[in-house]
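Working notes, structure below.
The complex appears here minus one protein chain, its other protein chains still in place.
Up next, subunit A:
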């Protein structure tokens, strides 16, 4: 509707405008209005609400009139909540293992795929494929592949004499999610690295060849520094992604067995949408958001410090 208003408004402007004059302020505003109104309604107002809710004690049952402010009580409760801290620990393990693993394997794969290879375009597409498929289809498939008794994964591992219990075992459920995350993210990382490698300084490699530098020396002094910004970008996006998703966990493990896969985002989802403790869930969401932001900034700072030293 706002769009029609914009179109209709345009001819009126034309009549009163002398050539070469800057456009009037409000026209630009009209162009932004449709998007701005939507962002206001569906992002900004919910954001303000979630911040307000974090300072209230409210569940769905008591209705909107039942909202009572309880100051910092939610945050004090979070600090004492063993469920929260267990979730933080699990999230740190999940993020701390899956993200570096994905990035390192993605880098290796990216470098490999940058060489002349038979059927290179197809290879690149194959590794990228897991990234674009919906989480339910992928999750259901892995759930059956990792069936402890008869799944294909354990049939293969039988050769080595190991039979992990995967999603049925509280020790193996988190590693199973990590395997899935790495499988899903490696191809994406390799593609990002590929496009960065294409901009790598060719003359430096030629100079290094003349100096007789080895493969490892070239990687350490040329490739790695030139890929550092890409690495940081990938770390940051993967950290944010890995610390937030709850879909796969809701689908496959529901946080279990026990609380073995109750990561922080799933804990928030459970608090909010299974126990309807909206005030507490909002507070958890807010704390998590600040925590992830801090982690992201730290990653970014660490890179900047290193870049300055070089």
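As a convention for this text, contacts are C-beta pairs under 8 Å (C-beta built on N, C-alpha and C of every residue); 3 or more make two chains touch, one makes a residue touch a chain; residues count from 1.
We take it that contacts and distances are computed from a predicted model.
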Protein that the absent chain corresponds to, by UniProt name, given "Protein meaA", "Carbohydrate ABC transporter membrane protein 2 (CUT1 family)", "Flagellar basal-body rod protein FlgF" or "Glutamate transport system permease protein": "Carbohydrate ABC transporter membrane protein 2 (CUT1 family)"
Absent-chain contact - pick from A:116, A:161 or A:212: A:116
Hidden partner chain, touching residue among A:55, A:205 or A:233: A:233
Chain not shown, touching residues in subunit A: 3, 6-7, 10-11, 13-14, 17, 19-29, 31-32, 34-39, 41-47, 49-50, 53, 64, 112-113, 115-119, 121, 123-138, 140-145, 147, 149-152, 155, 183, 187-188, 191-192, 195, 233-234, 237, 240-241, 244-247, 250-251, 265, 268-269, 272-273, 278, 281-282, 285-286, 288-289, 292-293
